[in-house]
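Let me begin by presenting the structure, written as structure tokens, before commenting on it.
Apart from one protein chain that is not included, each protein chain of the complex appears where it belongs.
Entry: chain A
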Amino acid sequence: MFNLFLLQLLNGAQFGILLFLVAAGLTLVFGIMDFINIAHGVLYMVGGYVMAMMMGTTGNFWLSLALVLPVTLAVGLVLELLVFRRLYDRSHLDQVLATFGLVLVLSELVKIFWGSAPLSVAMPEMLSGSVPLAGPMRYPVYRIAVIGVGLSVAIGLWFVIARTRVGMLLRAGAANRSMVSALGTDINRLFMLVFAAGAMLAGFAGAIVSPILSVDPGMGDSILILTFVVIVIGGVGSVKGAFYAALLVGIVDTLGRMFGPILLRLVMEPAAAAQAGRTIAPMLVYILMAAVLFWRPAGLFGRKVSQ
């Protein structure tokens, strides 16, 4: 049982890492620009589809993955120029409405171009095996790679934010936007950069998950809600908070999903236990969010809001 627990912990960590890649961009956009972007999940979906398309043309996993980055970066830049730039000064409600409209338009476009049937992306040969973990249990190499890549991205982001001039401006922007602007920094350029980088990270997450999950038009919607939970728990605007919160949410969700029914099965019918477990597991994440908000209203690593 302990081995199984460790394995599920790994599964939770892998899910958390994925959430982090999507959440990192969203928390910066939300924190620095005070901008609610419902369409962030769509960028994750676009990453998956671009990956599937590139795999179809090039047949090479690494080349396709490398091509996803500039393409999703470009998609982010274009969206910022055409749509988001016009919304920064509007109310949150306008932002939600406009970006939700964008979700509908982009999802429909994806259906027109690629159809509604799920697409699949082949896994690179060298990562397709599994390694023995404990006893009969094995862990897929690819998922280990996802964890590794996610951690490297996290470290890279930490370096950029904590050790570079751009990072300093980002931190300053998150703390006090108008002061940064008053000190002579082109805040619009900074916003564009943050936005495009966030789009690229989300697209990257969609691309690396595509060999595990099939790519379908609903994939962005399913991850978006948990991503918002992550940034609220972590503290809006804090990448460090998003990292810890993503791991926490991933692990709580996976462990709750798997061990909830096992515990309940001791006292209930399997179908009823599964049903109850399935109902309680997604709730655990929200209970966690409520608890964090109760004791730390600004999130785990959020700054005190003084308004």
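Definition applied: contacts are C-beta pairs under 8 Å (C-beta built on N, C-alpha and C of every residue); 3 or more make two chains touch, one makes a residue touch a chain; residues count from 1.
Simple rule for what comes next: contacts and distances are computed from a predicted model.
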item	value
Options "FAD:protein FMN transferase", "HEAT repeat domain-containing protein", "Insulinase family protein" or "ABC transporter substrate-binding protein": UniProt name of the undisplayed chain	"ABC transporter substrate-binding protein"
Option from A:Tyr49, A:Tyr142 or A:Tyr244 whose C-beta touches the chain left out	A:Tyr142
Contact partner of the left-out chain, one of A:Val83, A:Met123 or A:Leu284	A:Met123
On chain A, residues whose C-beta touches the chain left out of the figure	1, 3-4, 7-8, 11, 14-15, 116-120, 123, 128-130, 132, 135-140, 142-143, 211-214, 216, 218-219, 222, 254, 257-258, 261, 270-271, 274-275, 278
